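Following: one structure in structure tokens, then a few remarks.
A single protein chain has been removed from this complex, and every other one stays in its place.
Our next item is chain A:
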Amino acid sequence: MIPDDALVTATWDDLIERDGQALALSGNDVSLLSELATAAVLFCAEGDATVSAIAAHLEELFGAPEGADTSAAVREVLTTLQNRGVVSITG
């Protein structure tokens, strides 16, 4: 499991944002990001952020997910972003 203090770094090559959503280019792969994923990625782009800081930021913007743990939901989003080459997670 990704620890709370793992550091998340934005690794995309280019990103365009419109109406809260974003499109990220990593290598030759293009990923269409949800509003939640966009907010997470933009937060990391301001400077490396820990998983817990990202979770707090997203909870502030979108509220806590109903019937689910915020931290677990954020880890799932970050894992998907990592698999698409949009962010890297260390620690």
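Methods note: a contact is a pair of C-beta atoms (placed from the backbone, for glycine too) under 8 Å apart; a residue touches a chain by one contact, two chains touch by 3 or more; residues count from 1.
Going forward, contacts and distances are computed from a predicted model.
With the options "Phosphotyrosine protein phosphatase I domain-containing protein", "ABC transporter ATP-binding protein", "Malonate decarboxylase beta subunit" or "Class F sortase" in hand, the undepicted chain maps to the protein name "Phosphotyrosine protein phosphatase I domain-containing protein" (source: UniProt). Across A:8, A:22, A:39 or A:74, the single residue that touches the chain missing here is A:22. Summarising the interface, chain A meets the missing chain with residues 13-16, 18-19, 21-23, 25, 27-30, 32, 83, 85.
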